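All remarks here apply to the structure that follows.
A single protein chain has been omitted; all remaining protein chains appear in their positions.
Labels run A, B and C following the written order; every chain starts at residue 1.
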Amino acid sequence: MANDKRIRVGIVGGAGYTGGEMIRLLLNHPDVSISFVHSRSNAGNPLYAVHADLLGETERSFTAELSNDIDVMFLCLGHGESKKFLEANDVAPHVKIIDLSQDFRLGESVKGREFVYGLPELQREQIKQAGNVANPGCFATAIQLGILPLAKAGLLTEVHTTGITGSTGAGQSLQATSHFTWRANNISTYKVLNHQHLKEIRRSLVQLQPGFEAGINFVPVRGDFPRGIWVTSYLQSDLTLEAAVQLYKDYYAGHPFTHVSEKQIDLKQVVNTNKVLLQLEKVGDKLVIHSIEDNLVKGASGQAVQNMNLMCGLDETAGLKLKSIVF
Amino acid sequence: MANDKRIRVGIVGGAGYTGGEMIRLLLNHPDVSISFVHSRSNAGNPLYAVHADLLGETERSFTAELSNDIDVMFLCLGHGESKKFLEANDVAPHVKIIDLSQDFRLGESVKGREFVYGLPELQREQIKQAGNVANPGCFATAIQLGILPLAKAGLLTEVHTTGITGSTGAGQSLQATSHFTWRANNISTYKVLNHQHLKEIRRSLVQLQPGFEAGINFVPVRGDFPRGIWVTSYLQSDLTLEAAVQLYKDYYAGHPFTHVSEKQIDLKQVVNTNKVLLQLEKVGDKLVIHSIEDNLVKGASGQAVQNMNLMCGLDETAGLKLKSIVF
Amino acid sequence: MANDKRIRVGIVGGAGYTGGEMIRLLLNHPDVSISFVHSRSNAGNPLYAVHADLLGETERSFTAELSNDIDVMFLCLGHGESKKFLEANDVAPHVKIIDLSQDFRLGESVKGREFVYGLPELQREQIKQAGNVANPGCFATAIQLGILPLAKAGLLTEVHTTGITGSTGAGQSLQATSHFTWRANNISTYKVLNHQHLKEIRRSLVQLQPGFEAGINFVPVRGDFPRGIWVTSYLQSDLTLEAAVQLYKDYYAGHPFTHVSEKQIDLKQVVNTNKVLLQLEKVGDKLVIHSIEDNLVKGASGQAVQNMNLMCGLDETAGLKLKSIVF
Partner (left out) sequence: MANDKRIRVGIVGGAGYTGGEMIRLLLNHPDVSISFVHSRSNAGNPLYAVHADLLGETERSFTAELSNDIDVMFLCLGHGESKKFLEANDVAPHVKIIDLSQDFRLGESVKGREFVYGLPELQREQIKQAGNVANPGCFATAIQLGILPLAKAGLLTEVHTTGITGSTGAGQSLQATSHFTWRANNISTYKVLNHQHLKEIRRSLVQLQPGFEAGINFVPVRGDFPRGIWVTSYLQSDLTLEAAVQLYKDYYAGHPFTHVSEKQIDLKQVVNTNKVLLQLEKVGDKLVIHSIEDNLVKGASGQAVQNMNLMCGLDETAGLKLKSIVF
């Protein structure tokens, strides 16, 4: 693709964690040119003043100016802020919006803009046609990818889920629970059985398995590592392990980032990549599904790029062939 | 207590992790004198050659000699090794044995020696009378203390449990899953729904709630920290939060190491102590119980000292007023 | 010691890290009774509301009231705050003061109170006679204990020192450099060749080796762990390794917390204890000295207890036989 055909993107809220990841990913994306990185509080400062790892990568600065001379706008704002931003600013109709907040995941619209839920493994075709996409939550992505195949087969029963998240999931604000001295070597839980992502999860499940009403019991855990999400779900199932593995492989065939592992998995297999790995076990009458992702990549900015690729007719994996950290 | 009245103890298998913790605890126990620390492979070496933190604490060495001139023998051997040791060696009848392996937790006996399951919060009086005690498993301790009060009240239903353990739970052998490069910032599971501690847990539960047959679904997780166990269990319950908290406070009244917290807990509150903290939540019709412990102290050597204190008529907390690491 | 003979202590600034460690240590000290734990901002709250690990240890609360009905007062205040506190409050003349800030380490006095620098391995006898003690800094303690024997022998030359500190050294305030996401797996330096502890270090060195004017080049490093300080110093020296080890062993003979290791040391040998371990190497014409401590114990509150023991005629180790964390 010649330079003049590159997708022009604007990033709003570029000073936060997901904003930083957007920049990192898009700087190296072969088919994208960044038009602006918006941040009111950091306007005029070089990007590397906030994202210190970008030193040597780019001399670009944050700007307080918005422009409609773009093809795609990424909103990397806090929950509730995206809606306010779109109400307060005029974004030209031709601009596709990809919102990383939770503001439009449950069917909300603003100024006539409707948002497609941006989980490619659920509805890739709808995303390709979408003008606006609501990017899924990080936990929501990992949990859904662990059980969607069962829902599609109408085999979902009450689910018991544990999810362990890295500290980046809590953003960059300084809090007691993100203080190094406290969090190092520590474990705690929050919003037990009551996490806000349950709503978007249930919405997708019902879409695939109408009438599904059983519980999704989710225990979110704060892990003592920066990046990644581990999810283990189990449920009663008549499927043999072989049948279940086949069901999952069939479901994810053709999806370039989601793979079923025959061996035991561990979180660092996917950290710093856009991949989700799944592993299944059958113990007695219970089917166990483990799923792992990087919460900032597949759980946020990487999936946003994946959605952009789909919406713009690019290769789904463009700019997302990332070197894993592994260790 | 005058010196000549001190309990004389021997430690067998003193070179491992639980053996090291036994030494650390007993060196500072006001009513104990260590008669020998047995290790065939390290005989003749100073204790600090293996347990480097003991430098400056003691000049004592490991010995290959056993002696019956003791009151209490701690067996800190691998699973299966305690039984072999007692079959191969003559331990005088007056010597009380506290075994930290899993060899005698399910009612097994050897040479006529019968073992009482050493969970003081389950059966303190039986332990006081016991000649031999089988010290509970680390996960088994944290899980049981989270649900025993419900079992005693006959209110236990199917339990869903996640447990996250520090790396010391896997001992000191060099393994792929204990390699620093792999384990740092990593998460994985093992023996999902199939952990060996489920047997001893069920045994205690049935003792309190005869006829209990519902599932105990346990997902064990390898955490990326050295010490401590976090357990979250939940189950269907008609109890209000207030009633549940009262039930737990009543159950643990008089037990010096087990406390109910009204606030959210985190693992490091108990690391390097013999305490278990519990916290309850009620979400919808589910009762959630969090329980935390140090796997090497209350989950192993500390509980062994607690059992020794009870068996020997000492104060239950003697030698166990430990400074927490906190940070 | 009967209860009525116990040393009565008051802790001022009990809500911070060193205040918390004071409480933890003194709660288990056999010869001490805590009269009050002062904190204006937390007055009325139970200690465990701030120091969550104290749940189950004590029901005591913070108080805003001060009292002179004590024997010893510990000041656990920020730098600059101790002087202000003593200027603003009347502390009875019979009350011995142990100050953990840097306010009185260089010979400063207040209201006629003069302070002895509280490094027992430098001047135990003066401490025993002291009415007031300025507790040394954490880095200052580890660095000095690594080179005092050379200074006493008049053999000190220009010193090159690296010190790596845990995050607790920076206290409990929420800062960018104590954010978990940033600090985990990270390394950085601060105040390179310019650390404030150099003044108190030089003061002690000159006391032992009058006329010493060579450089003490100190590179302080932020480590990605919560507790402990590692220091490596090297300097030109004609001493053989054997002679140097003997010099150090002679110097520290009789000091119960400072030991020379013949084997390579590692930081976790001393974490959560009041010990300092030293290890020497000779490479070419350079003598290398490694020294390790827990920054909150021997580097702060533990050393304060040690000083209290000396000032009050107690056994120097009373209340300081602490179980190491080891792992």
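Here, contacts are C-beta pairs under 8 Å (C-beta built on N, C-alpha and C of every residue); 3 or more make two chains touch, one makes a residue touch a chain.
Since the structure is predicted, the reported quantities are computational estimates derived from the model, not experimental observations.
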- Task: Would you mind listing the shown chains in contact with the chain that isn't displayed?
- Result: A, B, C
- Query: Of the residues listed, C:Gly118, C:Gly146 or C:Pro226, which one is in contact with the missing chain?
  - Reply: C:Pro226
- Task: Kindly state which of the options B:Ser178, B:Asn194 or B:Gln207 is in contact with the chain not pictured.
- Result: B:Ser178
- Identify the residue among C:Ala64, C:Ala92, C:Leu106 or C:Leu193 that touches the chain left out of the display. C:Leu193
- Item | For chain C, residues in touch with the removed chain | 160, 162, 164, 166, 181-182, 184-190, 192-194, 217, 219, 221, 223-228, 230, 232, 234, 264-268, 271, 281, 283-284, 286, 288, 290, 292, 327
- So which bits of chain A touch the chain we can't see? 17, 20, 24-25, 27-28, 49, 51-56, 166-168, 184-185, 226-227, 257, 259, 261, 263, 265-266, 268-273, 275, 277, 296, 321-327
- Query: In the complete complex, which positions of chain B touch the hidden chain?
  - Reply: 17, 167-168, 170, 172, 174-176, 178-185, 224-226
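The criterion applied here is as follows: only the chains that are shown with their structure count from here on.
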- Item | Type of chain B:chain C copy interface by residue overlap (half), same or different | same
- Query: Approximately how many whole Å separate the CA-defined centres of chain B and chain C?
  - Reply: 34
- Contacts with two or more other chains, residues of chain A listed in rising order: 181-182, 184-185, 224-226
